[in-house]
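Reading through the structure tokens given below for one structure.
Omission of a single protein chain aside, the complex is shown with its protein chains in their original locations.
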Amino acid sequence: MMTRTFPAPTAIFRHAALLVTAALILAPFVWMVSLSIKPPGEIFRASFSFWPEQFYGIENYTKAITKVPVLRYMLNGVIVCASILALQIAVCAPAAYALAKLEFAGRDLFFALVLIALLLPQEVLALPLFILGYKIGILNSYAALIFPYVVSPFGIFLFRQFFKTIPDDVVHAARLDGYSELGIVWKIMIPMALPAIVAFGIFSVVSHWNSLFWPLIAVQDQNLMPAPLGLMSFRSEEAGSDYGPLMAAATLVLAPLIMVFMVAQKWMVEGLAAGAVK
Amino acid sequence: MSLPNSKREARRRGASPASANGRSTRLSDMIAAWTLAGPALFLLIVLFFLPVLAVFVIALTDWQFGASTLSFVGLANFEEVFADRGFRASLFNTLAYVAIVVPGTIVLGLAVALLIESGKSFRAFYRAIHFLPYMATLTAMAIAWEALLHPTIGLVNQTLAGLGLPTANWLRDESTVLPVLAAIGIWQNLGFAMVLFLAGLKSIPQDLYHAAEVDGADLWLDRLRTVTLPMLGPVFMFVLIVVALKAFETFDTVQVLTQGGPGHASEMLLFTLYRESFQYLRTGYGASVAVVFLIIVVALTLIQARVMDKKVHYQ
Partner (left out) sequence: MLPNKCARRIALTLAGILAMGTGAAALELKITYSPANFSGMYQELASRFMERHPDVRIKLAGFPTYAALSENTLRSAITGGLPDVSFEGINFVRRYADRQLAIPLNDRMTRDAEWQGQELPVSIQDIGTVNGDIVAVPFAISTMNVFYNADLVRQAGGDPSNLPTNWDEIVGLAEQIDALSGDISGMYFDYGAGSALAFQSLVFSQGGSMMDESETQVAFADQEGSWAMDLVRRFGEAGQLNMSRDQARQMFVAGKLGIYQNTSSNMGNFDQQISGTFEYVVGPVPVVEGGRSPAAGNAMVVFSSEPEQQEAAWDWVKFATSPEAQSIMAMMTGYVPVNARAADTPQMRAFYETHPNHAVPLSQIDTLTAWYAFPGENGERVAEDIVDAMERVVNLRQSPDDALNEVAARARRLLGLD
């Protein structure tokens, strides 16, 4: 059911073009992996080679895992990202449905508020949120890492756009079939907009997995910190960085995301099958 | 299912008329809508708007980070912001950066998404590779870029020199630093745009293509023009706004790679804000930079949204 949608420019052109872009994209990653298997003495040589003379991968990766509890940090990442995503969908999908399919007084104002909230960068909000977290008394806990993100203007906006493309007739029919409004959200809108939901999930997980700005503010206990902190421990502005384990840690931190993406991709594709009722 | 019958039936059953067809809503509809949107609204107020209000208030003071006292200075901070050459440079740089990154990211992201979907083979592979930059921890990537862009021993210049092309001191030359940061920005974000376009492409119903074929749109380009691009309208609006926002709010690459240098050549608004508040500890002044920044961004985005919402084709 795929090829019929886009008769291609020839397959050769397609592969050629994509391989060029892929190569450009991959250059820093090749570099990163190469550094992660080199001994310190080979890291900055005037001549380039991907493979080191002395394979040092085991030492680097071991150091990356043992010197700082990178695996523990990644576990924290899993807990925090999963919680955030679940809460975001629960809060944002109903609101997006209301914006997309219902008419009510104040709807345009609400949408404007969502857009404005979307514009507010966390660097600006960080300090007041820190004080808020302090007042509620949840600093230095998983809750501190989760609470600022529970509502996502990005999510509301994205879902709204996708929900709007679902025909109104479907909604009418569902109401006549006795669905409650919330039922429509969970049983109709989300399955039909699954590609968007999955895309959002990917973005949410990736951005919170990699984020250090807020955790450094909200949390002091090292046992709660997310994955990127494992990297920072190998970097020093004053004394220079320990590149081998740093890149090893970076590779380790990236690996779960790649796996999540590979799985999520499938849902985005299969989502079409479920939504074929259109 | 035919509509008029069911509507009559619905009225007989006393159910409220469907609101999406423009009829006046009843109280129960309003309640339904606000129940659905209520939690989100409450959280938006508490987590976004109250903090922003706090920032507005701080902008009127001379508070220094960590100090126990502060005093109100009215609009003095704002006067300073507009008089500061560094701020103007920062504003100009940010606008220039956005002007490069937004078209670059969107065009490339869309092109890659179309290319991937146009064939059957290796899709998952290509998608994953193009999404990698977005998934990687920025610090590690910035370190890699810094090494690659080294003026003499970096891979980029060595390759260029090997091919006989001109080299440059990419990160340290005032005329190249901003375009280079923009290129890195595109590199990072095209995966993001690509995934959104992929989701949009996946949501286009097959029948539309069949119908177009029947109507004589045989060529690939025709189908692109008559079906794909219009159907991507809502997604496109979204991607445009969000990518523009991300570009405006660039902070990490500047902080790790250039710290705004050389001079102020790569200084960008959010970095200026951060530095004033947390490095120089002039939090009151930093807050006023934040306020000016927000006003500009809000204006631009609302204009964008207005314009595009009218042009975009919904169902």
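Chains here go by letter, A and B, matching the order in which they are written, and residues are numbered from 1 within each.
Note that a residue touches a chain if its C-beta (ideal position, glycine included) is under 8 Å from a C-beta of that chain, and two chains touch if they have at least 3 such contacts.
Since the model is a prediction, treat every value here as computed from it, not as a measurement.
The residue touching the chain not shown here, chosen from B:65, B:78, B:92 or B:220, is B:65.
Summary of contacts with the chain left out: across A:233, A:251 or A:265, the touching residue is A:233. Touching the chain that is not shown, out of A:16, A:58 or A:131: A:131 (per the contact rule at the top).
For subunit B, the residues touching the chain absent from view are 62, 64-68, 143, 146-147, 150-154, 169, 171-173, 257-258, 261-263, 278-282.
Mapped onto subunit A, contacts with the missing chain fall at residues 39-41, 43-46, 67-68, 130-131, 134, 139, 216-217, 220-222, 229, 232-243.
Methods note: only the chains that are shown with their structure count from here on.
The distance from the centre of subunit A to the centre of subunit B, each centre being the mean of the chain's C-alpha atoms, comes to 14 Å. Subunit A makes touch with subunit B in their complex at residues 1-9, 11, 14-15, 17-18, 21-22, 24-29, 31-32, 35, 44, 46, 48, 91-92, 94-95, 97-99, 101-105, 107, 110, 112-121, 123-125, 127-129, 131-132, 147-148, 150-151, 153-154, 156-158, 161-162, 164-169, 171-173, 175-176, 181-182, 185, 193, 195-196, 198-199, 202-203, 206, 210, 212, 227-228, 231-232, 235, 241, 243, 246-247, 249-250, 253-254, 257-258, 261-262, 265-266, 268-269, 271-272, 275-276, 278.
Here subunit B touches subunit A in the complex through residues 1, 3, 6, 9-10, 15, 18-22, 25, 29-30, 32-37, 39-41, 43-44, 46-52, 54-55, 58, 108, 112, 114-122, 124, 126-141, 143-145, 147-148, 153, 155, 158, 187, 192, 195-196, 198-207, 209, 220, 223, 228, 231, 234-235, 237-238, 241-242, 245, 249, 251, 270, 273-274, 277, 283, 290, 293-294, 297-298, 301-302, 305, 314-315, going by the rule given at the top.
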